[in-house]
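Data block below; observations after.
As you look at this complex, bear in mind that one protein chain is not there, while each of the others sits in place.
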Amino acid sequence: MAAASRRLRLVGTGIRRESLLVLLLLAAVMAIFAPNFLSLGNLINVLLATAVIGVLAIGVTFVLAGGGLDLSVGSIMAVAGVAMGLASQSGLPWPVALSTGLAVGAFLGWCNAVFIVRSGVPPFIVTLGMLSVARGLALLISDGRPIYGLPQEIVFLGQGRVLGIPAPVWIFLLTTILGQFLISRTRFGYHTLALGDNETAARVAGIAIEAMKARLYTLSGVMAALGGLLFAARVNAADPTAGIGYELLAITAAVIGGTNLFGGRGTVVGTFIGALIMGVLQNGLNLMAVQPFYQQIAIGVILVLAVWLDRVQSRERT
Amino acid sequence: MRTFLAITVLIALFTAGLATAQGRTVGVVLKTLANPFWGAMREGIEEGGKSVGLTLIIQAVPSEQDVEPQLNTCLNLLQRNVNALVVAAINATNLLPCIREANRRNIPVVDLDANLDPAILQREGLRVVFSISSDNRRAGGQAAEYLVQKKGNNFRGKVLIIEGLAGNPTSAARRDGFRERLAQLAPQASIVASLPGDWDRLKAANITNDVLQRHPDLSAIYAANDTMALGAVEAVFAAGKGGQVVVIGTDGNADAVRSIRAGRLTASVAQLPYLVGFQAIENLAKVLQGQTVPSRIIVPTLVIDREILEQGRDPLLRYLR
Partner (left out) sequence: MGSLLEVKEVYKRFGAVEVLRGVSFALNGGTVLGLVGDNGAGKSTLMKLITGVHSVDSGEIWFNGQLLSSPRQTHSPARARRFGIEMVYQDLALAKQQDVAANIFLGREPVRHFLGILPIVDREAMEIRAKSILDELGIRISISQLRAPVAWLSGGQQQTIAIARALSFDPKLLILDEPTAALAVKETEHVLEVIRELRNRGIGIILISHRLPDIFEVTDRILVLHQGKVAADLVTKNTSMAEVVAHIVGAGPLHKGGLV
């Protein structure tokens, strides 16, 4: 009895059943109308196409759940990729190059946190500023030009396959599992949600608010960097113009997946589903040779519907 | 809940469009349709497809920054089991994984508008059947030829070159082509400045102003694209030098044509993206029938000025879009 209820809770708690339903429905529609949608190759393609944004979205989920906002993830993605590219170009071994990229992301994320906590300037503004600063940094250190010729091992991260499944997909799935564990099962996750729900309550309960925020934004920076590394590996170049607009897509995925934009609720599996919804939509419409501009309209509509539905549901319950 | 489900279905249906995959299908990945250059190329491709009887699936991405979505689109096209792939890559490396997969499946790949780098392709062990574009260097050379034709072989005047984005290969090719040819045809002419206008109208206007200040007797301006040429034209007329300075642009887009007819812009080296697209499909059809085609196909560019437009006799004019 206890085991059964635990299983249900694993699926039900915090994860909106509606998101899963929408995903399945959309997949069904695509299976009917889009040629080749249900082939294994195509489904893997969907996961592959979603991986970079998915990883970014997972990082953003933590920040949003904690009551913050990070608009700089697209730019951090670019700087991290470029830093990794420069590191490997200058002869450093590939693990060092990868770590450099991740460290840059962590550092910029931490900078976000420090500013937000110390200056009292709202996260929207601080991370908006970082969006510009990081982008400028990326262009500066790369001289505005993409860095080609990444080492084989790093390219494998973006183009290699393990057991027939592309490496980015593995990384995406792994990140989802670890992230979900972190947000739903650990004290860190509980405290994050409480912080976003009611900062005063969290403070009164003795949670170290400033340290929590530092961790959340740093985590977001690291995820953005990971996304940047995957991106560079996929397209064979560390590009300073990478990730433009990705921050909005990441936030959209998180919100469609059930993360409360104002904090206090969010799951990583939900974000995974939200990212997949966007990926299935794009992939299906691609297969149907629909103009890409329609895809953008469709995503915007689904986002608003997802949040509206959520509000209607919570009104029904209270 | 039910309303929401119904709405989702409606959205999906509303945006549904079926594409058939009968007979020989060719997948085409363009850059962005937001640019009229690519719109004209698309027209040429479509007409080409009709004329040789190939079914086309044409896809584009929203902007020239969408590097990853273009790769995803390319991979999706391969999922549709196309018989050939035509790609206009945003940069030299973003589509390599897709090309690799196409090579693996023995699907011929065409490099549309020469965005791929042969050196990189060789290093990666990838093949394309041919590369087709206009020749930017030759375009610049044609501008120099036109200038000398207008001003005479003994032309010894001052010339300003307005380049595109610094470091951009297209811009560099046009500039170098112009320089080379000018040196050959009119060695006594002097290039007083060669500055990057970043493809921007206002920037080009400012550059022109500055240079006119220092060299009031400037004879000619060559700009690496029409947008910048039109900016330069404004500055020239504002300085009262309308008749004195010859301004030549590159691209031959609709704005340039209008300005030439109105007697402001002197000339432009028109690219013919419609023809590039058309010929790409024509040549691809030959490849699919087992014939060989040259691995590098150059599509001519056409210099247009008021006279040529008004006479309307040049056969290439019909490819101007």
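Order of writing sets the chain letters: A and B. Residues in each chain are counted from 1.
Note that a residue touches a chain if its C-beta (ideal position, glycine included) is under 8 Å from a C-beta of that chain, and two chains touch if they have at least 3 such contacts.
These numbers were taken from a predicted model, which means no experiment stands behind them.
K.L.:
Considering the full assembly, with which of the depicted chains is the omitted chain in contact?
P.N.:
Contacts of the unshown chain, counting the full complex: A.
K.L.:
Of A:20, A:52 or A:194, which residue touches the hidden chain?
P.N.:
Touches the omitted chain: A:194.
K.L.:
Take the complete complex as the reference. Which residues in subunit A touch the chain that isn't displayed?
P.N.:
Residues 2, 9, 13, 181, 185-187, 189-191, 193-194, 197-198, 200-202, 204-207, 260, 264-265, 317-318 of subunit A touch the chain that is not shown.
Keep this in mind: only the chains that are shown with their structure count from here on.
K.L.:
Counting only Cα atoms for the centres, state how far subunit A is from subunit B in Å.
P.N.:
36
K.L.:
State the interface residues of subunit A toward subunit B in the complex, per the touch definition above.
P.N.:
Those residues of subunit A that touch subunit B are 18, 21-22, 25-26, 29-30, 33, 35-36, 39, 41-42, 45, 48-49, 52, 144-146, 148, 158-159, 231, 234-237, 239, 241-242, 244-245, 282-298, 301-302, 305, 309.
K.L.:
Looking at the complex, which residues from subunit B come into contact with subunit A?
P.N.:
Interface residues on the subunit B side: 1, 4-5, 7-9, 11-13, 15-19, 21, 33, 57-62, 65, 67-69, 71-73, 75-76, 79-81, 91-94, 96-97, 120, 167.
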